[in-house]
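Before any comments, here is the structure.
All protein chains but one are shown at their positions in the complex.
Chains here go by letter, A, B and C, matching the order in which they are written, and residues are numbered from 1 within each.
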């Protein structure tokens, strides 16, 4: 006689991830919508990428705190992490603000974290690509392998924000980590991709989550100055765009006992002040 | 008293665009599905990007002919256009095979074309970006402005395949051409983006159409060699992947009298031999 | 019977060129030494590259004027030309301050100039390379061809400062212009090359003139912060180095009636306050 309880589906765990938050418009949209989305989508854990949340360039302690108050459990970042100098001491104090883990040894702050939630431990890794990117970080593939191996001693529920430019490097990272982590979701291009899927061994993947920033913009920046730059090649200041905000992200549903993803779904909302 | 006929909606025109066709798997999928899609989606005009259709590298005359027989009206390409040497004389003979228009003056072949269809004249422009790309082509923004201006003397129905890497450059091109062409659709990254929209002045835009190639691959190439490359940095041969094929593209619906887009819709199909 | 006068050597013309001037140390060395070098080396015309003369970043009107007072006839620049905003209006006013000619049409200032001297007219062209450089300027090869053609209608004495990174692009430019201009001398790497020669058709060539800046530095910048950057990949501020200054340049001797170079000689001086 079968034991019904044993056959019942495991209770699932939901991680909401939001892509690069751009300046004040992006912050306002996230601070307003994130608590609502947590309810609506039955989110257990929320991660946001905050690398452009301070006027498009970096993040400040104050902004990081405001995002965490709006129920972001962890904030990931990317190549813009160092844009605001005051963030450096904060990186030492606040473990829930991550910077890419593959900076050379000795960089301020941390690139990964394990948090205990009511239901399970969640590991988060912030990783940066190299192809077409300016800084020469350590090999993200060999670096992540070691970090994931250690993390899996504590939990199979692992979320990787892979902040990278080239689709080849991002798709490669998905396959590299398939079966080893719950999700690999990309950031940095500010454009969401329509390739979300659960890979064969159980890792949810999406090349890029997109951004939380002004719709009528060039990846967050005002249209005219960027167009001028492409025409003239002269130095140009790009302010953050205005108007309605598109909030883009991914919702990953997983089995917390195995860490395997069950689904990944694109999230898109438009918000206007 | 109003004239009902005058108020009736203009008859619409539909252009189907398919992203970079990868090797034999991509070709077979397109040759099989394109005629069916033309029926299913009531397509008036079909454009495919063939830059990777010859084993992932370039295109041959034979392949180009087979794609046109499968009802591709025009074939666009990109940075891989020169990979197969035998294509050079064919570029002089076959106006319906395009290469990026912003190669320096004197390059073989053409980068744009106007074709007369039953319903309207259709202009097609193949353009290449510069950010993160190897070859130093002419400024795509200033180049395209001139070409579009001339083309609009003949027809407002203009489709631009912008073959580029960086999202900023691609999104910028959409805004640059908004109101001047019917559609700007990107190619080259091989990953479809979920940002398709009609811009305020009537231009349909999508950052990247994605590819027609093997699903279980790294942007078309076999997974293991690419992963090895990212780990070792040693030279590695990448064959085309195998298995089920994902066919990605965009369907643009427009008013042929004004050239304005009414809608743009992502197209995705899975095909298996 | 031969006419002695006809056989006598043509009177020669000497152009001194000094490489990128770095900040205050470089400026002081040039302002002190240039008048002396003009005497010592019997210089007819002096050109200096001033792109790093304002604290390593760009040039100001005041600095440009001080260099011209120290007997620089023309100041060339490069990719750093826009670093100091106040230079933009000055570029419109002062024709003897050049910026690279292959910026897209409409950029402030000029990239070439013809000056009448007592002995002959001298044409100067400031050109920028593309390989490994950030901004996407117009093709320097096709651009320079047109400019040289026009200039040669007025004078065969033409000096080209080719501001570029890659040796292949710079050496190629030398061969491209051989016989059409008097000299092609490179700048931008801040390290003098030992490949100076007169090419077969009479053009003096040197891949890079080097810099006028502190010897104990990393191409002009303080050593420790640059080393830190290479180790950590974190953002770092690079001040201009201190201590003895190396002044590097090239002396081109030419026949002003034909524009052909007779010799090119590396110039190196050490100066200390």
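To be clear about the criterion, a contact is a pair of C-beta atoms (placed from the backbone, for glycine too) under 8 Å apart; a residue touches a chain by one contact, two chains touch by 3 or more.
Fair warning: this is a prediction, and the values are worked out from it, not measured in the lab.
Visitor: Among C:41, C:88 or C:218, which residue is in contact with the omitted chain in the full complex?
Guide: C:218
Visitor: With the missing chain put back, one of C:23, C:100 or C:192 would touch it. Which one?
Guide: Considering all chains, including the one not shown, the answer is C:192.
Visitor: Out of C:65, C:171, C:234 or C:262, which touches the unshown chain?
Guide: Touching the chain that is not displayed is residue C:171.
Visitor: Pick from B:12, B:41, B:70 or B:107: which residue touches the chain that isn't shown?
Guide: Residue touching the chain left out of view: B:107.
Visitor: Can you name the residues of chain A that touch the chain not displayed here?
Guide: Interface residues of chain A facing the absent chain: 104-105, 130-131, 136, 138-139, 142.
Visitor: Where does chain C touch the missing chain, residue by residue?
Guide: 132, 139, 141-142, 165-169, 171-172, 175-176, 189-195, 200, 207, 210, 216, 218-219, 221, 223, 226-227, 230-231, 266, 268
Visitor: On chain B, where is the contact patch with the chain that was removed from view?
Guide: 82, 103-104, 106-108, 135-137, 231-235
By definition in this document, only the chains that are shown with their structure count from here on.
Visitor: In whole angstrom, how far does the Cα centroid of chain A sit from the Cα centroid of chain C?
Guide: Chain centroid spacing, chain A to chain C, equals 47 Å.
Visitor: From the mean C-alpha coordinate of chain A to that of chain B, what's the distance rounded to whole Å?
Guide: Roughly 30 Å separates the two chain centres.
Visitor: Once you find the CA centre of chain B and the CA centre of chain C, what distance in Å lies between them?
Guide: Their C-alpha centroids are separated by 44 Å.
Visitor: Touching two or more other chains, which residues of chain C qualify?
Guide: In chain C, residues 104, 136 touch at least two other chains, as defined above.
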